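The structure that follows is given in the form of structure tokens.
Here the complex is missing one protein chain, while the rest keep their positions.
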């Protein structure tokens, strides 16, 4: 029979993951620590929390992304239900964006298990039919400024380990094959740091969802102060004109 | 104890609302009829179905609405989950758009119950602090072209009744008070025709959701053939520039 | 540049897919016809519409599915936003349920393109590592009662074609390999009939979403009349007891 370990309550307390909400958690844990307790079943040490916080901060807010636009458009249409606007934006946190973090993490997992890291990295580069997840960026060239900062946080807290090493080996193999430097983007760096902090690949998307959820609430708050939804709507309408020949049928 | 009347199944049949899915429904009912059976508990007669179909056709597709934009933005971000893209768009079918149908229907219900229709209509107009739901339109002036067509369908099928009469009385009272003609918009006409077809106000939003769901799938299909998501994204980004003074802080 | 063919409007009319909403569509098309115009770009003939309606009727309502439960739980939590409840249920129309329709349709497409249908069907059966999509059912044995009805509708309207033939060939190959009869389930039948009606595989999920949207509105309507959300909640809580050892940590 399935059993939950998440939470139960009695008249005088609530238990979350075997801990007393009132004695052990409220006022004792930060949001990040409580989130890890709920998802992972334990509170990571301070070093891992610092690395996880760095990744969450990097993931939270990227400006007017498709997700942020969806949240603003829905909020303007149904302002009575903020939860619908935030949910609409989260629905865009799928294969094309956060799937890349997972895709890169799977490569790193293969490399970590390989007997010869450099050879395995070269093989992945040789076999790749499409751009490797975690590499390349439209704007941030030659380097994504977030990547060294994320690595530095991991190193400063003694968290940097086999996954960052694997990503760097993959980068060397890719640069050698391409004969030029390809950006390690923030997506790749987040995959490596989260993996070194012990986050299983299967739940990495969940961490991205929480960070983006906070970012999308930021867009709702800005929409409350200075609504941009109508400008967005009009600009988008103008960008996709009606196909004229169709009219002539 | 709560009980469902919706559906049950045995080894050799499925029962929906007391009817055999295989003997009474598949091949016997249209989508509109089956939808009414499921929602209302009975299949309306042909005249009411014709009026309901007319309203659903009018509601389905209005171009690049905020809902349609949200669907396209989310579909481009997570094309592996079409259901997420359609759900994102439906989340915009809320207070500001479909709430107007419900708001107008509530006014009509009050008018239908009033002993003196003209006096009650004048009182509603006199008391109104904001524009009356169901009236006015940015583009369609002096008249919304959908309104007379929806009324004509209802009349042709003998469905036009007290709610259309109430809407027309409200229109006369409004024009008298404003000393000019105010458009009866399609939202108002849909409210009156659905009410005359026997749809309860509390579930009208559900009919709008089904019609819009079909319309949003149309946007997904167009996005599959000719993706506009990136144009929409870029145009929207350009429409909301970054606030420069903020940088100077 | 991307262009939309979907809809535009002027002061005195709205154009959808090159047709006048007021002259050609409202009062002229059913919901199913309008939906096909919007998604496919044309209104199928009566025979294809009959086959599509039969599939939509079969897909609409399956009782207290996970989707229907999600809709009821969310509606009870946020009754002010019906669109959120319906969206929550639609989010369950994903890989495990409607993905099977698509998976079966892909098999049928391969069979239709094969030079020797029987040999290709035998090869698919021989290569299959997991149950074939479109076959097998927990309750409906030896046959799913919907399957012959869906085929009969397609045949009665002259729509039954290569995809139904392919599904029947696959069934014969499967029964031969297993030495017993395996149910052709409704999912498989819907895939075959929609394909024979000319619906592209890439948009089949959209047809399921519209049908389920109507079914989920039916659950909202029943929840309005006779709320079951609290019974569902309590039963579900009882089904997943708190893991006691966890407490002892």
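Should a chain be cited, it is by its letter among A, B and C, assigned in written order, with residues numbered from 1 in that chain.
One rule holds for everything that comes next: a contact is a pair of C-beta atoms (placed from the backbone, for glycine too) under 8 Å apart; a residue touches a chain by one contact, two chains touch by 3 or more.
Since the model is a prediction, treat every value here as computed from it, not as a measurement.
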Practice prompt. Please pick, from B:36, B:64 or B:240, the residue that touches the omitted chain in the full complex.
Written response: B:240
Response to the item:
Of B:51, B:78 or B:195, the residue that touches the missing chain is B:78
Worksheet, complete the sentence: Omitted-chain footprint on chain A covers residues 1-14, 16, 21-22, 25-27, 29-32, 34-35, 38-40, 50, 53-54, 56-58, 60-64, 68, 81-84, 86-88, 90-94, 98, 139-141, 145-146, 149-150, 152-153, 156, 202-203, 205-207, 209-211, 213-215, 217-222, 224, 226-228, 231
Item to complete: Using the touch rule from the top, list residues of chain B that touch the missing partner.
Response: 1-5, 7-8, 15, 17-18, 78, 80-81, 83-84, 87, 91, 239-243, 246-249
Worksheet item: Touching the missing chain, which residues of chain C?
Response: 63-64, 66-67, 69-70, 73-74, 76-81, 84-85, 87-89, 91-97, 228-229, 231-240, 242
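Here, only the chains that are shown with their structure count from here on.
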Worksheet item: How many angstrom between the C-alpha centroids of chain C and chain A?
Response: 32
Worksheet, complete the sentence: Distance in whole angstrom between the CA centres of chain A and chain B is 37
Practice prompt. Please work out the Cα centroid separation of chain B and chain C, and write it as a whole number of Å.
Written response: 23
Discussion item. Multi-chain contacts only, two chains or more: what residues does chain C have there?
Written reply: 1-5, 7-8, 81, 83-84, 87, 91
